[in-house]
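Left out: one protein chain. Kept in place: all the others.
Here is chain A:
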């Protein structure tokens, strides 16, 4: 089935944001995933048509980047960081436990279509290790037990919040934001988690600041 008119219009809208249309391809593929649940041949065709390039070229790009999926992704993409630091701090054990619990292997989806499990690389949250991402939202400082709780809650349809962000949306909704269509939830969640503030807390306690600048009496 080919993509609907609204999606085609939005693909054009993305391409039009850039000085050269082809720069839109990465966000366009995110949009395809939000509509189709994965990168489909129809989605590739539509991108190729909008950009005036071949489907093979689009396909070459889609296969290069790990966030683009060929198989249908569940409502929730659960990524467990198993890069060295998180692995050592417990990420390996968390990943093993989730595989057992969900009865899936790496990059597989549960039979009910809710959870796709994958081990992922360092997600720039090492100070919150071991880290898990759900639909690319941070779930910080996990244990095997907490991780199991998260996936159980998601499967039961309970509301789950990122430890440093908003209530979790679905993977397709997340992909739409990545395509550059904001969902108006920027104001949910804190500015920073506790680890992000570790040094600042000490500076406040001790009264440490940067020196005063040239234009001000006091430092800022």
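In this text, a residue touches a chain if its C-beta (ideal position, glycine included) is under 8 Å from a C-beta of that chain, and two chains touch if they have at least 3 such contacts; residues count from 1.
The working rule: contacts and distances are computed from a predicted model.
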Protein that the absent chain corresponds to, by UniProt name, given "Sarcosine oxidase subunit gamma", "Dihydroorotate dehydrogenase B (NAD(+)), electron transfer subunit", "NADH-quinone oxidoreductase subunit F" or "ABC transporter ATP-binding protein": "NADH-quinone oxidoreductase subunit F"
Hidden-chain contact residue, picked from the options A:27, A:43 or A:74: A:27
Interface residues of chain A (partner: the chain not displayed): 17-20, 22-27, 29-30, 51, 60-61, 64-68, 79, 82-85, 87-90, 92-93, 96-97, 100, 120-130, 133, 135-138, 141, 143-145, 162, 164-166, 174, 177-180, 182-183, 185-187, 189, 191-204, 206, 208-216, 220
